[in-house]
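This is the structure I want to talk about, given as structure tokens.
For this depiction, one protein chain was excluded, whereas all remaining protein chains were kept in their positions.
Think of it as A and B in the order they're written, each chain with its own count starting at 1.
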Amino acid sequence: MNPAPTSPPIPASAERTPSGRYSGWRLLLEGLSGQRGWSRAWAKAQPRSRYRVLIVGGGGHGLATAYYLATEYGITDVAVLEQGPIGLGNVGRNTTIIRSNYFHPDNIRFFEYSLKLWEGLERALNFNAMVSQRGTLNLFHSEAQRDLFTRRANMMRLQGVEMEPLGAAAVKSLVPLIDLDNGRYPVLGGFLQRRGGTVRHDAVAWGYARAASQAGVDIVEHCEVTSIVRQAGRVSGVETTRGPIAADTVCLAVAGHSSRLAAMAGLTLPIESHVLQAFVSEAIKPVLDVVVTYGAGHFYVSQSDKGGLVFGGAIDGYNSYGQRGTLPAAEEVAMEAVTLMPGLARLKVLRQWGGVMDMSMDGSPIISRTPLEGLILNGGWCYGGFKAIPAGGMTTAHLIARNAPHPVAAHLDLERFAAGRIVDERGIGPFPYAH
Amino acid sequence: MQGPGRITRGLLTDAERSVGFRFDGRPMQGLAGDTLASALLANGVRLIGRSFKYHRPRGIVTAGPEEPCALVDVLGAEGREPNRLATTLALHEGLVAESQNRWPSLGFDVMAVNDLIGRFLPAGFYYKTFMAPGWAWERLYEPLIRRAAGLGRLEAIVGEHAAPAETLHDHADVLVIGAGVAGLTAAQRLGGSGLKVMLVEQDVVLGAGALLDPRWHAWRETMCDALAARSAVRCLPRTTVVGAYGHGVFGALETLSMAESARFGGLKERLRIIRVRRVVIATGALERLIVFPGNDRPGVMLAGAALSYLRRYGVAVGRRAAYFVNSDEAYDTVLALTAAGIECAGVIDVRPASKAADRARALGIEVHGGAQIDAVIGRERVRGVRVSDRDAGHRRELAADCLLMSGGYSPAMALASQLGAASGWQAEIAAFTPELDSSSGRVVGAARGVFGLAAAVRDAESAAGAIAAELGRAVSAAGADLKLPPDPQATPIAPLWEVPGRGKAFVDLQNDVTAEDVRLAQREGYEHVEHMKRYTTHGMATDQGRIGALAGSAVLAQARALPLSVVGQARARPFTQPLPFAALAGGEVRQHFKPRRRLALHDWHEAAGATFMTAGLWLRPLVYSHDSGWEPVLREARAVRRSVGIADVSTLGKIDVQGPDAAQFLDFIYANTMSTLSAGRSRYGIMLREDGMLFDDGTVSRLAPQHYLVTTTTANAAAVLEHMEFQLQSAVPQLDVLLTDVGDQWAQFAVAGPRSREVVAAVVAGVDLSSGAFSYMAASAATIAGVAGRVFRISFSGELAYELAVPASCAEHAWTALLKAGEPFGITPYGLDALNTLRIEKGHVTSAELNGNTSADDLGFARMLKPDADFVGRMLSQRPALSAPDRLQLVGVRPVERSQRLRNGMQLVASAASGASLGYLTSSTPSVELEGWVGLALLAGGRQRIGQRLTGSSAVHGESVELEIVSPHMLDPENHRVRA
Partner (left out) sequence: MLRIRCPWCGERDEIEFRYRGDASRPRPAADAGLAAFCDYVYQRDNPQGWHLEWWLHVGGCRTLLKIERHTLSHEIRWIGAAADQPPRPMEPGR
């Protein structure tokens, strides 16, 4: 059990001891010398009294923003404030899928930008995040759905992003586990994005934290923001459980809790917090190479490198900060799994957990200035935030550094709702619980 | 044939009934009542599997579901089921099991080389390498890692004969989880108070610890008999509560015995969803391992497990046992095994002195006080142990063939924690105990650190009293008269988490996590217990690392120089026991995944040769032919355009709206005006979402001043009703209106084509259907084929048309009458595909165009919006962005080269070279009215582009077509036909 986090004592040697380069050679050397040479992956910084940029939230987006601020935009006077240990929020709870198959052309551009950044990430961070592009396969079960996916694939191809149609036989040979014909909604075919896949989620947080820390960013854990301080109509800093910190710019990267932090600045947001559950099965030898999404419900599954099947479904459907799941959603996901892949029937589900999602009013994210000068929002990720971490970080850093939106994220502004420029992938409307 | 390990009778085994089974190909015998583990131990089998990462030889460690190592594959008729726990797998005749994770054999496993190179594979090593060269991850490293991962193999026969699954729903006043002495006591007291009680127990029998202590056998029997006789208490053994979901809802997995499974058609388990008002958590405590080099060798087991094997199955886990203990409770095993004839190599007690040690010595048992085990001698089995005094050194070796360790006991807190319990450190028992708000549940007995069976009984009595009082009952005194064997006086536990030394010492046996891994995690900054867990994977295997969880935290705490109470343990999450997908899914899978909604005329359509299409839950006739291609569809569409056709459109949503304020209500719901509709007239209506975007369209008919009938699209039927109810009750509750869903009550047919009037007139009585009397959009009650129904003159096809509604029970009668009346005109049933062809030609929109992202202006409906009065969506629909000239607007498209076809999903681009999408094709069909294909599209600034030429491009099909942009109203734009 986690006791309530009291600040653990920071050892005297918290200064920036670089963790050194990671490589196979280093493993060999350390193996021969009893692993003595490994040191902290990121420095456990003490907060200073002022920074140029404060990033609230030590999850994927917060850490990535800090990293890109330091390495792409030359701003290192940055602190990431995380209320607990980094990376235990949604970045550590998701189903690890990366892809860029979206409907809205601006979203395709944004998520493809992210996918390209994933492709170079491990080298850039010198941390193996196991970016594994083994493919994401979207199944369809009706002609109407085929038409929809055709439209999407054609739109993607116009932007140079590949998406391949597969017939039923090709689907079966790619994923032998699938029962094409005996379910209530037979599988007619699928669309495959070969460059989609999975990433080891914890490694993303740790990798970005390490690289940002090495680049000079202060990562301050066990530091909860308790209020946002305003002065002369703009943000001037924050109050935290470790004292006040002044800043020129404060960036909120706390998806799931954006509303709560925004409220500290006197703002409301077009967001509801909802729980999304995820599950993992016991580990078995490889049976599934690609990520598969079921088209006749809401179910997606992949097999992690550890052997467990990681899968999930739709949000539970009512406002919640509970980080835990309900039974009906678990049953529904299992029904879809067994219907699509009857071979899983005797495989055991091990664990269920939940994350808290920032469900926005149009189902698309928000990377934007806010009505409060100096307060930047990176949130509204719904359940699509993980794949967007590199692009979210880069474009948020751009927005902070240049005070102008990055071209691929310009459509994700907060004003779009009132203006009517909504970005609604599936046409569901202003009902976060339905997205 | 009882095996060398079977030294006495067991409580659960039947010495008269032998059971044959195979393990790794070797045939063996066990007894009815055995688990696979007890039978293997009885046969002297020690080596069970190879560990996940290092492929170290492993044996059986525990006797229950917390087992980390004894996982096997079971081969059965349905294929290979991986990761079954030998410790809970009931032995049955013909059981075939195989060890896992080894090649070529258990005795000689090639991957054991990992153990030798373990120093290069510390926790998290994979994060630090495998990054270069770039191509190598997916092609080389990852496939190897993936093949090494996982323990069991899944080989399932995917066929029609899947085993049944079942979900049951239970309701009771109180759920008691666990039938140890505390649970039995609580169930007895509460059941006797007149409350309905469910008592669930994961074991095959009730009693838990009382089974292991002969002094408690009589008490246990009396209590079990009394409970069996009490009808208010339902006892469910073999049932594990897997999750606590709040609001008194619990999920439980009931595993069926072989006999019961045969009775229920092969059903293996049931998911039980239990709803109660109160819960008693009596889940007991789990024994803990101690961390020392070689604590994973086959033959190293938990002390309590050895006692279980002796008492329950009559099996000795070894001939000469060494014991490593730090509490008095562990001596139960020492005394029992020694009395049963198992030689004692020595009891190594961490504590210099203790009452239990005194009692043992009095029986001639050698106890080494203040000592510790430094290492295990032996690799594939324990051969001996190295012992030293904790302060003075004095190393010596003892020969033994098993080492029984007990590091203390940790309350099983997972369910309490799911209910929100905080955890508190109890130094006296060196364990975390749950602190649960009594409004969420009550934890009793060992589950909250009350060790000692008699103490647990009293604890449960007190909790039962409190619960009974809360529920307004006097607690029963049933069972209070039974004598309780006194708990012996105990010397407190002396916590010992780790004995440092050379060689791997494990904190998590299933994931092969060592104490050194934990220290490495701390060194690298993964020092919060949740980071340590994720970095080392401690606690992330199928057993959730339960027997080593506290030890791992203790090693971490030591490395961080912090007390355990601050470091804590990682959070436990559902499920407390893994459960098969099939159990969680229940019976609504495969063909039963969602219900099938059939039209009243389904059988008729089927007999007429229809190909059906699934639209949501509905089965709808697509075309009355099993031939592929467009010809059958176009034949039906042509028949409509030239003469008459009939279509079953019963799936439309139909909502009856009545009341003095019905008109006003519909004016609020629809963007256009319905209050001006006269009785006997229909009107096409569009409704918006509150954000100003189109939500649904349909027809509103006014049957009487205060009686309307609304139709919706098939897909949105439920959503529209919901929307109307929501608005009525929240936004305009002052309006006196009643809504009724009559979708299933009415069957509805479209009769369309130039000859449709003649057909309808032959069947309808009571209404003058001549053109002047029953003009376009008229509506009326009517007698149809002698049945009271309604007729509407509305057209989706663009031809003269009527829709007739009859009660669903009369569908076939009316349909048949219409077909007969239409015979002279060659009336042709037409399906969804033909319907679609006709409506596309006419330019009518469906959900392909009304897709949630279109505004009224986009589809050309701007003029329909009421200018003044309020309606849902009015304010936001007026935002300029929703009618901006460059928005995607509805247009028609035709290929310039008439012989070319169109594709739904084609992108519209300025030219083949240009990459920017200007819009996309939403619907298309070969035309029966015009030459070639026609389609509808959403095109940026579409209305301004009519007359232009663009390119339609489908990379998916590899096709590119030059297109002419036209008005969407390609057929009879003046509506002469529908007004005929």
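Criterion: a contact is a pair of C-beta atoms (placed from the backbone, for glycine too) under 8 Å apart; a residue touches a chain by one contact, two chains touch by 3 or more.
Keep in mind that what you see is a predicted model, and the values were worked out from it rather than measured.
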Using the definition of touch stated at the top, determine which of A:195, A:257, A:306 or A:387 touches the missing chain.
-> A:257
Quick one: which of B:275, B:592, B:707 or B:943 touches the chain that's been left out?
-> B:275
Candidate in contact with the missing chain, chosen from A:65, A:326 or A:370 = A:326
Just name the one of B:134, B:352, B:705 or B:733 that touches the chain not displayed here.
-> B:733
May I ask you to list the residues on chain B that touch the chain which is not drawn?
-> 245-249, 275, 420, 690-691, 718, 722, 725-726, 729-731, 733, 739, 869-870, 874-876, 878-879
Determine and list the chain A residues touching the chain excluded from the picture.
-> 257, 259-260, 263, 268-273, 317-322, 326-328, 361, 417-418, 430-433
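Everything below uses one rule, namely that only the chains that are shown with their structure count from here on.
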Contact footprint of chain B on chain A as seen in their complex = 1-3, 6, 8-9, 19, 22-24, 26-28, 30-32, 34-35, 38-42, 44, 84-85, 87-88, 92, 105, 122-123, 126-134, 141-144, 147-155, 157-160, 163, 165, 177, 179, 182-185, 200, 202-203, 206-207, 221, 281-287, 296-297, 303-308, 324-327, 330-331, 334-339, 342-353, 419-422, 424, 426-430
